[in-house]
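One protein chain omitted, others in place.
As written, the chains take the letters A, B and C, and residue 1 is the first residue of each chain.
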């Protein structure tokens, strides 16, 4: 798991992961690259991350992928990220394509729902919590 | 659609596609990279491609993706490709992640079943048709 | 004493609280007008482990994190 300040250097990260696994004998490699869209007049997005729980969430996925002979990777931005640049990459390497296609889908969806990361719109110099696009984590409401 | 002689330069192709779409406002980019595994004592794989029908197959996918606001890309090797190098990359760019995750899965599976490409094992200096891993295309058996 | 921290957009500094269970902590936090509206939609971790039962006990020195709705990516 890799956390970077600001926009991700997508080519560098992609190349690094490829090189790391160049002789691991995985037949399928599927990265998912998330890029900030120019919409709603934003200048970009900004992210808070709570790293200790993100690391545990990620470690759970490493263990889950391992049971299928696969590995997962993840990189995410902290702080401000301009439109048309990337804030998120996750990836699956696996021996066979079917497992890779299924894992990347589950991994990305679970990430959106349960990774402890908070998103803010950057607009007119303000940092506005993206409340309506945010999802309560599993088990929310315990103290409500 | 891009056909290359021998192994794909994965980083170059990935970087080129990223650069081409750097301001297209797609929020999700998912490449699928297929790499030759070291198995069954092969030295590599070799591919024949029938390009006119592959191009039509691909054009059909371009049109299908367009109806969902997405685009697809594809690169494949012709001829010999050594183990631990890549012979196939396909990719989807789309505004939103859900469409991208679904399209890459369908696109890759349809490619495996219906792209007019023939695979051979390279083994002890011989080029042996990978008969048992090959799939009859849709509509096969018309003349049988 | 336990420490309570409010993550992401909640915008409240850490609190030191006397509470021996999450139920007690809930009662205390509901009295704070900045924090109360977040409780229905926030998840809870104790010492960085997610917890799912309100009858979970707290011990001196525990650190409780309140995690509001997330949106990574």
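Convention: a contact is a pair of C-beta atoms (placed from the backbone, for glycine too) under 8 Å apart; a residue touches a chain by one contact, two chains touch by 3 or more.
Being a predicted model, the structure only gives us computed values, none of them experimental.
Counting contacts over the entire complex, the absent chain touches B. Residue-wise, the contact with the chain that is not shown comes from B:119, picked out of B:16, B:64 or B:119. Of the residues in chain B, those that touch the hidden partner chain are 34, 47-48, 50, 52-53, 56, 76, 87-88, 108, 111-120, 129-131, 133-144.
Here is the rule we go by: only the chains that are shown with their structure count from here on.
Of all chains present, the one whose mean CA position sits nearest the global mean of protein CA atoms is A. A separation of 49 Å divides the Cα centre of chain B from that of chain C.
Centre-to-centre, using mean CA coordinates, chain A is 25 Å away from chain C.
Multi-chain contact residues, meaning those touching two or more other chains, occur in chain B at positions 97.
The residues of chain C that reach two or more other chains are 73, listed in rising order.
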